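Heads up, one of the protein chains got dropped from this complex, but the rest are sitting where they should.
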Amino acid sequence: MDTTKKTIILFSGDFDKVMAALIIANGAAAMGDDVTIFCTFWGLNILRKTEKVPTEVKKTALQSMFGRMMPKGTKKLGLSKMNFAGAGSPMMRKATKDAGGMSLEELFDSALEQGVTFIACTLSMDILGFKEEEMIDGLEYAGVAAYLGEADEANVNLFI
Amino acid sequence: MDTTKKTIILFSGDFDKVMAALIIANGAAAMGDDVTIFCTFWGLNILRKTEKVPTEVKKTALQSMFGRMMPKGTKKLGLSKMNFAGAGSPMMRKATKDAGGMSLEELFDSALEQGVTFIACTLSMDILGFKEEEMIDGLEYAGVAAYLGEADEANVNLFI
Partner (left out) sequence: MDTTKKTIILFSGDFDKVMAALIIANGAAAMGDDVTIFCTFWGLNILRKTEKVPTEVKKTALQSMFGRMMPKGTKKLGLSKMNFAGAGSPMMRKATKDAGGMSLEELFDSALEQGVTFIACTLSMDILGFKEEEMIDGLEYAGVAAYLGEADEANVNLFI
């Protein structure tokens, strides 16, 4: 076991939970820890490119619908509570800015710059119909076995 | 400590979160790990028999209501997000099937076959009025002390 390794399963795509995950990841990385965030289900959304990407692979009607309805990147995420039909996140963003905190985008960029590893869950991608060319650069692609391998080497493993 | 032991507290009864828990449990079991899923609150629903079971023990009006309103087994679970008044889970089921993934029922059966231990939280059962004869076979029944005993021996402990 290695006390300098942490893993987070980011299952949620809620603004506030993603923010919590990225704050923990950045904090651990700043302390010299090796951090892996395994993004699955709704958590995959933060890894999607915001622009429309033409893909050669045909999607099912359901997958096309998931693709249209689910947010791309961190900018459109809603709050898990008090979302007020979408007004909640902008309010939380403003309050964070007023408090001098980093924005969700800055936290995400900082995590990437600090070397946090983002793994996109391939099973979830297959189900939701997300293709690698639709995802941002610099990701790893793997399944639950890879997560478990990382978690076995870490001393803090969270499911968010 | 034992790197071959994992525990999951399954608090959620949401289709997508139960699916995540079972995928992790199956993956770990397939790698030879000893896995315990401690089902509590809404997570107890997956352990309920789907058929109506006559119980001799009288339930309070509240407990009868909980029993009627909460889903029995894995088939009626809703999504945590984009549930669309119940249409979300069937869509996620179809997308999973299209992708060649295991159904929630197959994942659950596989977990049982691979020897994953399911513990039903007795305090939650007392509160919700669930009786042992209403639950599927092969479960263990215990409280938080048992969970903590398992978690102390495990190297990955998740709350889902």
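All chains are identified by letter, namely A and B, in their written order; residue positions are counted from 1 within each chain.
By our rule, a residue touches a chain if its C-beta (ideal position, glycine included) is under 8 Å from a C-beta of that chain, and two chains touch if they have at least 3 such contacts.
The shown structure was predicted, so the numbers you read here are calculated from the model rather than taken from an experiment.
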{"item": "On subunit A, residues whose C-beta touches the chain left out of the figure", "value": "1, 3, 16-17, 20, 23-24, 26-28, 30-31, 33, 80-82, 91-92, 94-96, 98-101, 155-160"}
{"item": "Interface with the unshown chain - residue positions in subunit B", "value": "1, 9, 11, 13, 40-42, 60, 62-63, 65-66, 69-70, 123, 126-129, 143-145, 147-148, 151-152, 157-159"}
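To be clear about the criterion, only the chains that are shown with their structure count from here on.
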{"item": "Intercentroid distance (Cα basis), subunit B paired with subunit A, Å", "value": "25"}
